[in-house]
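Quick one: structure below, then a few questions.
Missing here: one protein chain of the complex. Every other protein chain is in place.
Showing chain A:
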Amino acid sequence: MSSVLYDTPGPKAKARNIIYTAVFLVLLALAGWWVIGTLADKNQLEADKWTPFLEGKVWTTFLLPGLGETIKAGLIAMVIALPLGALFGIGRLSDHAWVRVPVGAVVEFFRAMPVLILMVFGSALFVKFTDIDSEIRPLYACVTGLVLYNASVIAEIVRAGILSLPKGQGEAAKALGLRKSQIMAHVLIPQAVAAMLPALISQLVVILKDTAIAGAVLGLGELLSMNRQISANYSNTIPTLVVIALLYVVLNFALTGFASWLERRLRQQKKKSGGTAAPAVTVTDKAGGDGGATAAIPAQGDGSDVVSKD
């Protein structure tokens, strides 16, 4: 394999690489040995701390309901944030300053806020001004925080998506005599949505990850919050946290995999129809760049994608 940094290795380089591999392997093994040793010292490797996860009970009572709550909160937030974000994104592109400026201010403000702050504020708002049951309040607060934050991030994705379309698309529609709303609804949005889909799915990963904040701070009964109940029952803090982390990884991997599959598919379709092939690529990039809020966007998708885009 050859790259910017090195040629295909010759005999000398191969020998050197083997030495490096050996040294690195030893380092890894030492680290692993140390971790396992420490865990064993504190009795974290004993079978009875891990076997609960092989039985159905811990899954049906704790993990699966928690996972369900995580997905529920994430999906509700996504379903509300998407249209709201699209509206904000289009609003920022408005020809009228009285729409563009306030919407821009709102988007920039909520993009600069930590989600946790928004969730805590949302929770306090519900306590003060509504009589929502305290059972369901954490979910409301969690969704409120996620929606406010992610709608403004999605607004930026939408804006970048529409701006990345070739100028001729809008001009041709104008020349046909379509109204501004028609140009948006029939020409620009459908193309932009196709290009933005992968970025939007990556945003769902961010939302799912952020629900954990509500679990820790507001007491929402989502996946992470289950660690308290499980470790209270089996006194196995570390195994529980490891299993929960793995569940998140699997869930997010599935979503990311879906996103890159979708992106590949969309790109192939574009190639076939010979339409606007470029935006599909640039949008994800741009959205990542601007959506500073969520450094996660460019990082999602497998590594080689990032390489080829540049």
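Assume a residue touches a chain if its C-beta (ideal position, glycine included) is under 8 Å from a C-beta of that chain, and two chains touch if they have at least 3 such contacts; residues count from 1.
The criterion applied here is as follows: contacts and distances are computed from a predicted model.
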| item | value |
| --- | --- |
| Listed names "Glutamate ABC transporter permease", "YtcP2", "Glycine cleavage system H protein" or "Glycerol-3-phosphate dehydrogenase", matching UniProt entry of the absent chain | "Glutamate ABC transporter permease" |
| Among A:Leu93, A:Ile132, A:Leu241 or A:Leu262, the residue in touch with the chain that has been omitted | A:Leu241 |
| Residue touching the undisplayed chain, where the options are A:Lys72, A:Arg100, A:Lys209 or A:Arg264 | A:Lys209 |
| Missing-chain contacts mapped onto chain A | 3-7, 9, 13, 17, 20-21, 24-25, 28, 38-39, 42, 44, 109, 112-117, 120-121, 124-125, 127-128, 205, 208-213, 215-217, 224, 227, 231, 237-238, 241, 244-245, 248-249, 252-253, 256, 288-289, 291-296, 298-299, 303, 306-307, 309-310 |
